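Only one protein chain is missing; all other protein chains are in place.
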């Protein structure tokens, strides 16, 4: 349970002070911190073997290409995909979803339906809105309960033979709800719909197995799983990716070009135009190594314990209200505090060294659902401790003092 | 002239050995190396103030947002744009061009013409090919001379009132030709066409002034100007960017979202969906700082001198032929060597520690023009020395020996 | 490092709790929306103009203490002001919030907003209402309509 003192040492930033107080970083859903091993993997690349990949015969290019492709292999193994061809490097979850919307979306026809839950992040709504407007499709909202859970009966009723795609988040970044995606994927498949899972919030908290889930696409953000910013991945079933037109055009994604005709490269390169984010990919590979050394059974227990402790302590503060009450929760608790605006809460706790996020969390539809304009959100990683929570609670009491 | 011994110390990788020989890095057109200041700026960010940008009120978010936006300001000043709103962060030149093709390209109508030169990199051909096919536009090729220069008379003749866009590279990555873009931009504007410049190969060799050039768009790759991979920028005139639809959809690029309607954010955020490559942007800012400390008048002279030395030495090797003979050249010399395939040359010189690129350099149309399938290419940066060239020449003599 | 009470001064907390001139106005000459996408603050200003003077002003909205208090303080301050005068005043407020120069004493109660300087992420909150008002009063077509 206090294994985390060793864990914390892996993350150099956790040792810093903010406003002369030790940093208490509870903004992990916005972005996790990186272990030293990831930071070092990137600088080691820059110092010792940086070169463009794939097209060079010289040693540096060989080294960087090997490291690059071995990261792809690591991800493939980590999420249990069938082949490296199913792993596309992207800038993050947003780009992963945009690729599917823009490329796979071209196969949709007027009258087809796309289903999106009410608890999605903007990046899993707006790309679908756009393709719906363009191709005259229907965007159907999957409703949620007051507890912040998808209403499965409603979902089942909404599914029909026009449903072409279902887009759901694995874990909600605003509520922490873990959605029953395996079941939903199965139901959607029965109606012939394809399912894309937004995994941005899941990867740092649990082990993913895309084969077991049987999802068609799975979107990942590196910076939310201990890797650098600017890198992410899209998993897609090979037979789907194979049939999709390319997304961006340029070097790497072509086999041959002349002014009359261009022949595209095979998977996964078809979707990776231009020089990739090599250092980001290498950082992501190092983050997978880091994840591979974690025991997620223990971590799940540890984090759940922390979340329960947090929720208990929060509810002891009078006037404080937690948003959503999902049975399965991971990582995140959002709350409101009397009439005090989240923004003011954020500033005051920051003075105590506590980093939480305040605002709409890029999930305005869910804010509308709860009829709030902003919440405060504390989000944890496995390196957080009970002490972090105690400091937050104390800081919240200061908020109360000031606004009393 | 040997100021470069200090310069070389800034680049840690230049001290390494390859195959027990000191690295001679002559593959700068594929990707430049990074100075320590850039590497440190990135790790400093990761160790001390990483956080997601823009949406946080806490200290870390304030620090990362400030660093992020100050990089934008640095680029704006460096290329002399009018406003930060004109600087969009992208993955690299390829994505920059794709944004323009896909977003600005939506305004083109059947029969409109897009002009692309014969010496473009694939990333400045294939996006245009794609939009031409989609919207039934004509793709017109601007021919080049045997010397490897755009034939300006032909260009002027091809321009007409249907020409909607001209896409040209500032510097050719296959030949090193510096194109007379200022003049071409002026001529294109007279016909009402918009001009996008592919600046990938220019930024590390010369100072760019987009206001003086009066180009409409300018595409940049960080990793070719001493910054990390995975980051680049698109400059666009504000009034053009303002009228363009967004490219990707998600967080950051929206003002408000509900299931009926989404309102997009203002420039530049409209084009920056999702969590950006924050560490890349900070690295790019540090690279701009580095560039700002260079004296490009001196560097131009220094590099030209090196190129002349290289070309002189190459031509002393019997059977060796340089491809192209542009009057204004920067950075790059491509060559053929008897019947020896470039690939074999690359492997053999690598044994001597020399990194050059071999192949089609993602510019197959120019290979077709010269009726070759691959060339060997040596490309320099300001940290290269005459000694580097001497080592290359000696290695080429080994090639000759083996194949004699 | 300043203390939090520099930001959350008594005046601010008071105006947040009991915002002045709060409410919709039926027959306003101008209805101006101000929106801060980063935190979701949203205010609507109602203004009546008479002879180049801000003869009536009110606002509604949701937002943090800083933005509500700043809106409230603003309405109090500019009510009855000439348009020119209020634009000049906006410039002073703007300078107070964003520059590092010593602060003039002539801003009255509005000096209480000075603490925001130390909280860069909050400057937008404090200036939201001011920007909205100023933009309307200085934009070209508006100048015409008020002459």
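Labels for the chains are A, B and C, by order of writing; each one numbers its residues from 1.
The criterion applied here is as follows: contacts are C-beta pairs under 8 Å (C-beta built on N, C-alpha and C of every residue); 3 or more make two chains touch, one makes a residue touch a chain.
All figures in this text were calculated on a predicted structure; none of them were measured in a lab.
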Displayed chains contacted by the hidden chain, counting the whole assembly:
A, B
Have a look at B:225, B:314, B:374 or B:389 and name the one touching the chain we're not showing.
B:374
If the hidden chain were put back, which of A:57, A:119 or A:349 would touch it?
A:57
I'm checking contacts with the chain that's been left out. Which of B:99, B:150, B:181 or B:348 qualifies?
B:348
Among B:263, B:315 or B:402, which residue is in contact with the omitted chain in the full complex?
B:402
Write the list of chain A residues that the hidden chain touches.
54-57, 61-62, 65-66, 254-256, 265
Residues of chain B in contact with the chain not shown
19-20, 340-344, 347-348, 351, 358-360, 367, 373-374, 398, 402-403
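Going forward, only the chains that are shown with their structure count from here on.
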Which chain lies the greatest distance away from chain A when centres are computed from Cα atoms alone?
C
Calculate how many whole Å lie between the centre of chain A and the centre of chain C, each centre taken as the average of the chain's C-alpha atoms.
38
Residues of chain B that touch two or more other chains sit at 55-57, 61, 254, 256
Touching at least two other chains at once: which residues of chain C meet that condition?
38-39, 121-122
